[in-house]
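The structure is given below, and queries will be raised subsequently.
Complex shown without one protein chain; remaining protein chains in place.
Here is chain A:
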């Protein structure tokens, strides 16, 4: 067991790739925002890449370990200490029974990941331990960690002293600006040429009104093709309205004039257009940014997006450990 002394800001149990196979019932996958850092944390402690760990957001938790184990912290730097001694990121570290891991606010990046040898052993729900807060299911009793929560762990032995090679770690923006890849579609044909140029050529600010279901963006106005106006009434009368259809995860969903990136706990269907989609290999950048940060979008083809994914999958392997 791990005892939660302070929970941090919405620290939750997540696994990778999350709750897959229920999109047609409306269940999102949940799972870690930055699956690159998450998977490497698991490999460091000897777990399969998908084992359940903790996702810490903005401010990390303080935890007491009930038994000796091996842990690794990756992602954002939250100035972790173990009984007062700084813990190096991107390394597997031995922990003795009773030691206290204390984490603070994120300095670089936004989300940190804690992997524990053996993985977190909460009861899976629909095949996954990932927390889906809004529905109150998965994870630890369907919610983020709370003060005095106890986290079950399937302890196994791990190897301390492993580290991720420096060139295999994601590099976080230090100037609050991010270049995010997007694949045009599925509904890019609803946006006129000027609107497409404006989308790719403008700064988009991540709004404070963002959560695990969607990242809202503030930026210029959208303009549409004739298709958005010349349509049957069942589409809905606003230009961004379309007959309800399935949403890709990562879709940039246009509700009226507000683009919302549909992230890990997002809706599976609805009646707004999705002119662009953020490919899976760029999700870690969303997870490591925070409200106020600026996005610039860069169009890539389906094939380029798939190549980026393959490259990232290859990095999330034992070959990246030293």
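Just so it is clear, contacts are C-beta pairs under 8 Å (C-beta built on N, C-alpha and C of every residue); 3 or more make two chains touch, one makes a residue touch a chain; residues count from 1.
As a convention for this text, contacts and distances are computed from a predicted model.
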Per UniProt record, name of the chain withheld from view ["Putative integral membrane protein", "Sensor histidine kinase inhibitor, KipI family", "Dihydroorotase" or "Dynein regulation protein LC7"]: "Sensor histidine kinase inhibitor, KipI family"
Which residue of A:7, A:32, A:75 or A:279 touches the chain not shown here: A:279
Residue in contact with the excluded chain [from A:56, A:164 or A:251]: A:251
Missing-chain contacts mapped onto chain A: 20-27, 135-137, 142, 183-187, 231-238, 241, 243-251, 255-256, 267-271, 274, 277-281, 302-303, 305-306, 308-310, 313
